[in-house]
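In what follows, a single structure is set out as structure tokens and then discussed.
Every protein chain but one is kept in place in this view of the complex.
We just call them A and B in the order they show up, numbering each chain from 1.
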Amino acid sequence: MHADLAAIIAPGFFSSSSVQLALVVGALVAIVAGTVGVFTVIRGQSFAGEALGDIGASGGSSAYLVGIAPLWGFVGISVAAAAVMELIGIQRARGRDLATGIVLGAGFGLAALFLYLGSTSSSTTGATVTILFGSIFQLDTSTLPLVAVFGAIALATILVIYRPLLLVSVSPELGAARRLPVRLIGSLYLLAMALAVALSAVTIGAILSTALLVGPAATALQLTRRPGRAILCAALVGIGVMWIGILLAYDSYSWPHHGWPVSFFVVTLVLIAYIASRVIPAPARKRRG
Amino acid sequence: MFSGFMVNAWIVATVVAVVGGAVGFFVVLRGSAFVAHAIPNGSFAGAAAASLIGINTLIGLGVFALGSALGIGLLGRRGRHDVATALTLVFALGLGALFLSFTVEYAPEIYSLLFGEVLGISDNQLGPTIALAAVCLAALALLYRPLLLSSALPDSAHAHGISPYTAELAFLVLVALATTMTVPVVGTALIFSLMIGPPAAARAFTTRPLTAIALSIVIAVGVAWAAVALSYQTNWPVGFYVGVISAGSYAAGRIWTYARSRRPAARGVTQAVSQTA
Partner (left out) sequence: MTSPGATVTADPVAAHDAGEALRVEGITLHLGGRTVLDDVSFQVGAGEFTGLIGPNGAGKTTLFRVILGLQQPTSGSVRVGGGGRSGRDVGYVPQKFLLDPDMPLRGRDLIALGLDGHRLGIPLPSRTRRARVQEMVEAVDAQAFADERVGRLSGGEQQRILIAHALISRPQLLLLDEPLANLDLRSAQEVVGLLARIAAEQRIAVLISAHEMNPLLPVMDRVVYLAAGHAASGTAEEVVRSDVLSRLYGHHVDVLRVHGRVLVVAGTGHDEHAPLDDPGDASAPVEIV
């Protein structure tokens, strides 16, 4: 038994400080992303989330250029992009995908520019990989309190608007009929999503951040229709996926091509979980009419 | 900038823009911006795999673009289209990152695949690229009417024998085909900008479908040429210029539409009542 465990968990896993940090940060981010993500899936705003992630790359890369921690860049640009998208009217169904795509293209183009400038100004070429695909094992300990604070803000926002958000997400007309400030709620939600995406980008990279936002939530919503339970389930799935991903990445140091990226494992596990939830009918799974 | 190794870049950029502008007409018509974004990023993994195994990039791009298209089509068949698209997309990207991590030149390789490389076109890529483009345009011409009808009036098209699922699948494969040969020079990350900016702009300037396609191609070629020229001059990535200039063309189209809607109604009999959702 002990030998089997050692085979699954490579030695030094729990004692490594970078692993410990990764596990904690990963869990926090998974909770935030899962909570916000449930609403992303209900509102059908996966593309907007994807766009925020890609645009966030320009934030991370510009932060790198300037020499500050990418997290600030991710957060700053994501929030700004969310505001721009809100102004363009991203919430209105008609033409929203098109507008989202255009903003994504411009934002990601900027990311390309900043990464290029960064690679010519300093000698580090690792920016591309770090910003786009994440590097959770190279996090600085100062990241932890930042993640906690931004995560708390995102969760608090969702908590405050929880019930109106639920109603408006399921039926905007009903929400408007009840005189709820639909646009304001949507904007606050976009803010929370921007933060969730930014945090997710820190762990698995800007262009993969959607996986953590949408995957566990979509999986959870296949298993239950009740939002409260879905949030819990999404958080648990997210934590599970993160931790197993971290573990596998750590183990992979002894595999051929040593050191497979954490983000690869996380993204693959997320997809597997989603497909499994679609294919295997769970006992609590409610059928839609 | 018009000599030697740049000639290839100009040729491919033109080809890329023509195909992107033409296929983009349907991307915008069907409102499938997310799909147009997802399939090229999916093909990124294919290019990475190809460079890993050492085969022609086009094959890797093609296989993975097609795979992404089919994956999105199958997974997203009944609603929840956006989740399926998102997860397929990031999985393919993650796979690409994995493949590239196996190679020695990790970072520069990723960079040029994602954001394009003006100098990256070798002579032996020209032939297949042009051939593929011809096939793609021929397919587009062939499918033009049924796809147009199905995109505008799916129920009527169905009554004529064109099922919406078949149309969607044909459209996805068309995008995959277009993606496969358009990725060099512009990069996977931003090729879709060429497929949505210029067509969105074009349709603001004309009410006829064929004219809109032609205009879309013209604008796309303009964007691509400008991007290549500017990239050559400043050494900044082509993808950056494509993304930004495409956004500019989209904005121009929107401004034009807005300006026109402020003019008094041109029709004598009935007022223009717009069908906003």
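Keep in mind that, in the parts below, contacts are C-beta pairs under 8 Å (C-beta built on N, C-alpha and C of every residue); 3 or more make two chains touch, one makes a residue touch a chain.
No experiment lies behind these values; they were computed from the predicted model shown.
Summary of contacts with the chain left out: across B:L119, B:V135 or B:L210, the touching residue is B:L210.
Considering the whole complex, the residue from B:I55, B:L119, B:L142 or B:A259 that touches the absent chain is B:L142.
Although one chain is not shown, part of chain B still touches it, namely residues 29, 31, 141-146, 148-149, 152-153, 155-163, 166-167, 170, 200, 202-204, 206-212, 257, 267-270, 272-276.
Note that in this section only the chains that are shown with their structure count from here on.
For chain A in complex with chain B, the residues that touch the partner chain are 41, 44-47, 49-50, 54, 92-95, 97-98, 100-110, 112-113, 115-116, 119, 125-126, 128-129, 132-133, 205, 207-208, 210-211, 214-215, 218, 257, 259-261, 263-264, 266-268, 270-271, 274-275, 278. Residues of chain B touching chain A in their complex: 28, 31-34, 36-37, 41, 75, 80, 82-83, 85-91, 93-95, 97-98, 101-102, 106-108, 110-111, 114-115, 187, 189-190, 192-193, 196-197, 200, 235-237, 239-244, 246-247, 250, 276-277.
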